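The other protein chains are all here in position, but one chain of the complex has been omitted.
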Amino acid sequence: MREFGYQRATDVSGAVALLDADPHARFLGGGTNLVDLMKSGVERPARLVDVTALPLDRIEPTDDGGLRIGATVTNSDLAAHPLVRHRYPALTQAVLAGASGQLRNMATVGGNLLQRTRCAYFTDVTGPCNKREPGSGCPAARGEHHNHAILGASDHCVAVHPSDMGVALTAFDAVVSYETADGPGELPLADFYLPVGDTPHRETALPPGALITGVTLPPVPAAAHSRYRKVRERASYAFAIGSVAAALDVRDGVVRDARLALGAVASRPWRARAAERVLTGAAADAATFGAAADAELAAARPLPRNGYKVTLMRNLIVAVLTELAGPTRPAGPAQEAAR
Amino acid sequence: MTTTTTSTRTPAEPKGSVGSAHTRVEGRDKVTGTARYAGDIPFADLAYGWLVLSTVARGRVSSVETAPVLEMPGVLEVLHHGNAPRVDRDFNGLMGVPPDPTTGLFQDDRVPHMGWPVALVVAETPEQAREAAETLVVNYEAEPHDVDFSGARPDAYALDGHMPAVTEKGDLEEQLAASAVVVDAEYTTPEEHHSMMEPHAATARWDGGRLDVLDSNQGATWVQNDLAKLFSLDPGAVRVRSEHIGGGFGSKGLRAHQVAAVMAATVLQRPVRVTMTRRQMFSLAGYRSPTTQRVRLGADADGRLRALEHDSLNLTSSVHEYVEPSAGVARVMYDADAHRTVNRVVRLDVPTPTWMRAPGEAPGSFALESALDELAEKCGIDPIELRVRNDPERGPVSGLPFAGRNLVACFREGARRFGWADRDPRPGLRRDGRWLLGTGTAAASFFAGAGPSTARVTAEADGTFTVRIAASDLGTGARTALALVAADALGVPADRIRMHIGDSDFGPAMIAGGSMGTRSWAWAITAAAGELRERLALSGDVPPEGITVRSDTTEAVRALAQKERHSFGAQFAEVAVDPATGEVRVRRMLGIFAAGRIINPLTARSQLVGGMIWGISMALHEEAVRDSGSGGLVGADLAGYHVAANADVALVEADWIDDPDPEDPVGIKGIGEVGIVGAAAAIANAVWHATGVRHRHLPIRPDRVLLAGTATGTDTGGGADA
């Protein structure tokens, strides 16, 4: 880790000005990803601008029935907030499925959205990686990739986005607010992450030097009946090999509204719009759910050793939708039935 | 609850300490954070060393660009093959084999594997050392490497380790042909890492002409002896201390960090600490080799074995021959008219594997005990009954009598408590919501031995007693167990005993390894304490300096008759499998062990349960993946290498039956390793019972379960199509 300067910003404009003045500076939130990447040599900032003291730590209801979540709200506070749990239970479930209690106390909402992939080739600076060193190659494509992307990847990068929180936010049409030296801006989360293409090192559409100030969730009545499920290689404290955030509004056996997003399948949280189109207006039954999953996964391009993810995601989508369409409230882990 | 553990006291004695539960002697220090581990001991003028590891898997170091790094703030020295002190690498260590090749670091320009130590940067602070180490440019002449391990390697060869490579009797093919039922299957286990929570750390300094090393190891006199040989020093000129150890599991012997610390302390003439980073541990700390094992069983219709073949292949490095003797387990467990076992190795451009908890038995039992379960299925015989029918009278290969083989009793007791009698043997029938449920069982065994040790016991003038022995408490509870043993041998309450361990100045002692530590040390303490007690009986007067008796068990241990000496156990597991996602959860485990006299039931239970949890971790989680292209590991950290987390472990219980070893002064056999043996097989057998599909490749990951589906094909959502 190289030596670096450190400054604690006390207001948003000051923070943005500090970063604007120094192209080698980074914002420091909880540090759970950035400090780790600095230790492994992936990130070598000359200066850190600590934004955790900024007044962006509030969760407030919006007038239209949504929520505005400050960028420095910790993952723990987000998950525990009564309005989040009441209006968007899948968001709480997603956040709680990530990392550990310690890390959730440190990690911020803004930092979570900007966290880097956990592809092991990306974090190992002794080897090539197009995301870390553009043009150096992608050893994952031919190497160990059983937890890599099946959707939206390219020959240049097959890494997946590691966020759980982002999957739920994506399902619920969250909008990211940011501040730059030129003023504020907004980006729907659906447009926040750039396609991989041949520029996997360019990950978001944020302007250079932008500071994420918050995330706004619009009112999503269906989200009150929502669910996040995550499959991983141990029962806790591990990244997903596949996850689903879903909300379903079923009336008289017909799907009125459906929200579906997938995790650990692409370079970004994957909004399953093709599946949603199949679901909306259709009968809430197994055939519809299977057809919805198939519609989304038709675009899947699995790698030689991660084809199982297509099956996994199909099963997981059907299981979560079935559960949400069931006669009872969203059930807990012990009550899920995969039928 | 089984209370038989308390019934093994010598009848003539009043109620002693051995056999009743005692919290750890050092417990308060551990829960308050005051227990000092190797990296916790402060020194004035301490310098920090940071190892630099090779980034090629084979080749030569062509140059090390030290000049820019030596200019960096705080940097004191850069050691590498061009300037490091010379060491003697040509010797057999205290364990009778050459030391790990990485202890001969910086002696030449060869790079035999990815992660070979090529330099040590020493600086005033850890931050400076780290940055300088990351900045140091090392140039290589890379050569093509070969790291691909598979059962089809034509260059594999049979190799003796601490046991012969091959044992053979009878005509295998003839007996297989005559068998009514045959099982022929290949099983694989992956590369596994010890991953103890405390990284290897050592501080070295010269103190009044003596080399003083504060270390975390499994044998202070072992590291002392090997360091002395390496640096051509008189053993008396080397002192190694290791008071608290944050886990070892076979990995904590002499390794690169102690040697590098001694080199730097010698060059700089100030204390130097070298700590492995977690990532470095995946190259420098040893590991369990992957194995490919083929088991062939032939049996009569009633399950009696006619043929047994167990062939195991592991990898080793190009610079050291290490055998993971997985086929050895068959030499103990089951007899057959034709019986053949082989341990083979293949040399690759990889780091050197080493002992890891139950070397041989852990992977070997997965293969053999899975195959037994397959045989039971094919014969239509209960898996426990199959093992009872094939329980040998004498060592299947040695022909020697067993010094106690209470395996069947373990199965009977375990079956009763686990509820085995109610089990429907048919697979794929039980469901709880999205989960398919199944149960499985497997046998466990581990060698029970002892090694020579010396101990000193002192009667103090104040009526207390001090025990000094170069024992290591890796978390096993040895310190506490030995205090209980000493108390009973002296006929005093345990709170009159003061334990001093982990110091090579206490004289030679067995290492904490092979499940032999506590037994070997207890033997020496019992001998010294017994003599001291006799002396005190003659004269009750204790002078101010106390009365000290020293023991040496070398002769007594050597006098042990040749027998098959082992601990045994029966493992039971209940699993839940979600066929839609491939998730597997272990709902409960029970292990019943016949493992000698249990000294401290509280800590013994912890150790046995811990071994069983290693079995869960081995069955479901652990797997280090090597990249063919780079020759290095992918995801060499604790996020990439999964060990079981708390949420993976539900109800795990261990208990034991009365099984004292009559030929041991205390009745001990050893419990450090038997807990993991058979555990992964019991879980894999339970997964079969849940799904109807055999999983012969560990770990049983969600993708493997998903792709394998279920025997009935239901609920998988088309699992076979990917």
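Order of writing sets the labels: A and B. Residues in every chain begin at 1.
In this section, a residue touches a chain if its C-beta (ideal position, glycine included) is under 8 Å from a C-beta of that chain, and two chains touch if they have at least 3 such contacts.
Everything that follows uses one rule, which is that contacts and distances are computed from a predicted model.
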Options "Aldehyde oxidoreductase iron-sulfur-binding subunit PaoA", "ABC transporter permease", "Vitamin K-dependent gamma-carboxylase" or "Acyl-CoA dehydrogenase": UniProt name of the undisplayed chain: "Aldehyde oxidoreductase iron-sulfur-binding subunit PaoA"
Contact residue for the chain not shown (choose from B:37, B:140 or B:206): B:37
From A:93, A:130 or A:288, residue that would touch the chain that is not displayed: A:93
Touching residue (missing chain; options B:16, B:440 or B:477): B:477
Touching residue (missing chain; options A:22, A:43, A:198 or A:285): A:22
Touching residues on subunit B - with respect to the absent chain: 1-2, 20-21, 23-24, 26-37, 39-40, 42, 125-128, 130-131, 194-199, 244-247, 249, 275, 277-278, 417-418, 474-477, 588, 590, 601-603, 605-607, 609-614, 617, 637-639, 643-647, 649-655
Subunit A residues touching the omitted chain (full complex): 1, 3-8, 14, 17-18, 21-22, 24-25, 28, 30-32, 35-36, 39-40, 46-48, 50, 52, 76, 79-80, 82, 85-86, 89, 92-93, 96-97, 99-103, 105-106, 235-237, 329-335
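Note that in this section only the chains that are shown with their structure count from here on.
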Residues of subunit A defined as touching subunit B within the complex: 1-3, 39, 41, 118, 120-121, 124, 126-127, 139, 142-144, 146, 231-239, 241-242, 302, 306-312, 314-316, 318-319, 334-339
Of all residues in subunit B, those that touch subunit A in their complex: 55, 127, 130-131, 134, 433-434, 578-583, 585, 620-621, 625, 627-630, 632, 634-636, 639-640, 642, 644-648, 701-703, 706-707, 715-719, 721-722
